[in-house]
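Entry: chain A
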Amino acid sequence: MSAHFNLFVIPFCAGITILPLLLLWRYVKWFRQLTGEDHEKIRNKLLSIASLKAFKEVFMECLIHRRIFKVNPLLGYMHMSLAFGWFLLIVVGKFETLYYTHDVANEIYYPVFFRFFEPSPHESMLLKFLNASMDFLLFFIFTGLMLAIAKRFYSRITGLKKITKHSTTDRLSLTTLWLIFPLRLLAESTTASYTGNGSFLTQPFGEFLATIIPAKQFSIVFWWMYSTVLGTFLLTIPFSRYMHIPTEIILIFLRNYGIRTGNHYSGFSEYELQSCSRCGICIDTCQMNGQKISGSAQMVYFLRDLRSNILTPELSENCMMCGKCNDICPVAIDLTQQRLIQRKNHSNNFPYNFSYLGDFNPEEPERTSPDIIYFAGCMSHLSPSIIHSMIKIFKAANLNYLFLDEKDSICCGRPLKLSGQFEAAKALMESNKNLIISSGAKTLVTSCPICYKTFKEDYDLGIRILHHSEFLAEIINKRKSAIKTEGLKIVYHDPCELGRGSGIYEQPRILLEKFSKLVPINQEKEKALCCGGSLGNLSIRVDEREKIQKATADVLNSPEADCIATSCPMCKKSIAQYSGKPVKDIAELVAANLETGKIIIKIKKQEDKVPEMIEF
Partner candidate 1 sequence: MASEGKKRIWEEYQKEIADDHYFYVRSCIRQTFFPGAETVFLNILRKDLGKDVFEDARHTTCTGIGYHSDIVPLDTIMTVIARHFALMTENGYKNFVPSCVTSFGLYTEVLETWKHFPEIENKIREFLWKATKREFNKPENLAHASDIIYKNREKIREKSKFLLQNSITGKPLNVVEHIGCHYAKMFPSSGVGGAEFPHVLSGMIESWGGEVIDYPERRHCCGFGFRNYLIKANRGYSVSNSKKKFESMQPYKPDFIVANCPGCSMFLDRWQYTIAEMEGITYGENGMGIPVLTFEEMAGLVLGYSPWELGLQMHQISVEPLLDKMGIPYREEEKYLGKNGRSLGQPQKPQFLIV
Partner candidate 2 sequence: MKDWGYKIIAARQIDLDSNDLSMADYISRHEISFKWCIGCGSCSATCTAAQFTDFNPRKVNLLIQRGETDGLKNEISKCMMCGKCQIICPKGVNTRNIIHHIKRALSNVGSF
């Protein structure tokens, strides 16, 4: 029987022993559910730089909360003070006891209740310092705690319009968490009041307490309460949102080993699901929430329903899939992919039959083995000026191109995929793939970001796939003679599928800057808004869709700009409905400027044998 023991440590000990068992049990289960190749990846990367990267990330995200700092510094500080503060409290505490007892293997609870067990004041400077820093850390945590409590009642101070509505276990867990440090303060202070082992915070506070309550008698009560609350909190972790604290660590490692969400619900999905801290940052960033769209559910609620197996198809289908939440999620969960997986589970068995496509082949007699295949995409056919511009440019560049979907077009399949019908989508993709491969071209250019994304991710064509913005950025050059100042002032709208979806932010801008001046707006690139036309959302009502389209058009309607440019036929249509300014696809602008001669086409000799540089 150790020198320092008291009954009140039991609750804490219970918590600290049971928790790891619970976690272990679940983590192993999920780990088993990982796919074979995922296991493979782990085996290969375990003893590599990846692990170190993971450590760094864990430190930056789980303790410092870098991503949250980016969203809002105050919110970041709140999380940091609690996480990092507590972490240090444990580390320094351990260090203190170590120094005190010179015994590494002291009881697990000993550091936690150190001041109870070691009542005599400290002589050594170092111990005094450690003691002080413990008080300081407690204070540090308190600042965060204050913010957290304030946020509950007035979220805007941390930059959040809306905060998550929590379940009962979550609320219980939350309260215990909040009580931990006040009780620790009370326990240590009251003890200090008669032992004098406190520091700058606990000592005076304890003496003050002693003036109003019989501190000596009370202190043991507080220690009991402290231990109990601590124990309860630890026990509730696996059943509450705080599961994210341990789980995120594992998630970060797995991610660093190159494991991704993929198209199936796997153990990795479980880790992702449990890593969601319900912080609710995704609620605010969601335009559906911003426009109060009926029946929409932001990711935090989507994941909640998914965790508790009550997810309805309607709920998972009412989302634009714009990926804004993906981009901002502090835990970097691949949210849209998670939703897509669920859509697949709901709809993959839907009937489809494209046998009518048979061996369809668009007749293209004269153009044999083209350099370039042009695939306009269904939506481009609804704004033909884009197509005309591209044709004009191909002709000007004197390229041997094949307009694949000039007359009869087969859909790229992404819309089917977005609706969860993966199998059906695959069938369409096969038909298109055959056409593309058989054409023998080395480069595919498309005008539709939706097609682009799917060509890149799902087709595996083995040829260059370019969105026309990339293609044009490549072949267009400013003519020296062109006067810089002549350029239009343009606001550029990043299409979801091209920007967040495919990471194409720069090429369109490089291109536009060759003949115009870009006007920056605060919601662009990663933060760009969804135009509202999205095929990702199946059920949103037309009037609600219009709300989003209008709001986005308003944001793009920067007073300095003469014109709004985008590079997606769908975005163009959506924005044009409500913007006061002309809305142009970059292809149209290029074509127009070619005519004015402000820009020229420059083509280097490449393997995909495109002609020499032409001036005209």
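In this text, contacts are C-beta pairs under 8 Å (C-beta built on N, C-alpha and C of every residue); 3 or more make two chains touch, one makes a residue touch a chain; residues count from 1.
These made the cut because all candidates are chains of the complex that A comes from, given by their letters.
These numbers come from a predicted model, not from an experiment.
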Candidate from 1 or 2 that touches chain A, complex-wide: 2
Sites on chain A touched by candidate 2 in the complex: 313-314, 317, 346-347, 349-354, 356-357, 360, 378-379, 381-382, 407-411, 413, 415-416, 419, 421, 424, 428, 533, 535, 538-543, 570, 573
